[in-house]
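With one protein chain withheld, the remaining protein chains of the complex are depicted in position.
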Amino acid sequence: MPGLQRRLAEFAEVRDWGRYHTPKNLAAALSVEAGELVEIFQWLTPEESAGVMADRRSAARVEDEVADVLAYLLQFCEVLGVDALAALEAKIARNEERFPAPGNGDSME
Amino acid sequence: MPGLQRRLAEFAEVRDWGRYHTPKNLAAALSVEAGELVEIFQWLTPEESAGVMADRRSAARVEDEVADVLAYLLQFCEVLGVDALAALEAKIARNEERFPAPGNGDSME
Amino acid sequence: MPGLQRRLAEFAEVRDWGRYHTPKNLAAALSVEAGELVEIFQWLTPEESAGVMADRRSAARVEDEVADVLAYLLQFCEVLGVDALAALEAKIARNEERFPAPGNGDSME
Partner (left out) sequence: MPGLQRRLAEFAEVRDWGRYHTPKNLAAALSVEAGELVEIFQWLTPEESAGVMADRRSAARVEDEVADVLAYLLQFCEVLGVDALAALEAKIARNEERFPAPGNGDSME
């Protein structure tokens, strides 16, 4: 992922897109792409939504939107110096405390 | 990233959250978190938005929302069998064709 | 609705919030509130989502988010001079052409 983040940064730099890439704009762009991902599913039942990759065209659309969301997330992290993987690691650790796995303390011995 | 994706999947499985984790719901959750990221910046000028990590509290909030967005993106990819990194690689390659880097052909020799 | 739009405009003016109320910021704020509305439903089944007003607390939350979405929509329209009701009327008229009501032409005589 750091390699892709670097590649995206160079891509933007070479094209002089830096002035558009404020954190505010990149956060907005990320949410726009997330909306386009939601759009694919908006009228589907939960069951239909699970089968979306079986259709070649909607599979391509899903992959495209996933790429866009990840691209803007990494570009956002790049301009603010955020380490997305470290942030997620820390969050998982916090959530493991917040939502303890059930059952382990319930054994009857 | 695949390690984190696996860890998130186990986290959900142990807590029996699988029935909530339809692609439709995870896409919605992703967009909700993207909205929370936008909220941090909504009233800031572009300049203020660039300085958001200087304040410890807003930095923590940014990192937290980044983690949430990435978590739901990976969980979405997990349930649909999408490889987010491969999707992004393919997208960058397509964009390099679509938006050629300027200047290389303009040299004067 | 024009009365409410006027009241919101005065509310913002008296508090000197005008400089925050660029169309860009108001559109972002609208999408943030729409995300908060989605959040109420994100883990619900379609059936559960239909019963959300039966619970007093979630009913209040729904009404609150509806008010926020409408407030930002009207403030957005105010700063750009858009007439939301006229825009919707025009859209409905276009859609009545685009999606003709079924059945009328199918009579058997």
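Going in written order, the chains are labelled A, B and C, and every chain counts its residues from 1.
Note that in this section a contact is a pair of C-beta atoms (placed from the backbone, for glycine too) under 8 Å apart; a residue touches a chain by one contact, two chains touch by 3 or more.
The shown structure was predicted, so the numbers you read here are calculated from the model rather than taken from an experiment.
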Field: Displayed chains contacted by the hidden chain, counting the whole assembly
entry: A, B, C
Query: Which residues does subunit C use to touch the chain missing from this display?
result: 1, 4, 7-8, 11, 14-16, 22-25, 27-28, 30-31, 34-35, 37-38, 40-41, 44, 46, 49-50, 52-53, 62-64, 66-71, 73-74, 76-77, 79-82, 84-85, 87-92, 95-96, 99, 101-102
Task: Would you write out the residues of subunit B that touch the absent chain, in ascending order?
output: 28, 31, 35, 45-46
- request: Would you write out the residues of subunit A that touch the absent chain, in ascending order?
  value: 20, 25, 28-29, 31-32, 34-36, 38-39, 41-43
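Quick note on the criterion: only the chains that are shown with their structure count from here on.
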Field: When subunit B is superposed on subunit C by its C-alpha atoms, the rotation angle in degrees, nearest 5
entry: 180
Message: On a C-alpha centroid basis, what's the spacing between subunit A and subunit B, in Å?
response: 3
Statement: Going by residue number, subunit C touches two or more other chains at 28, 31, 35
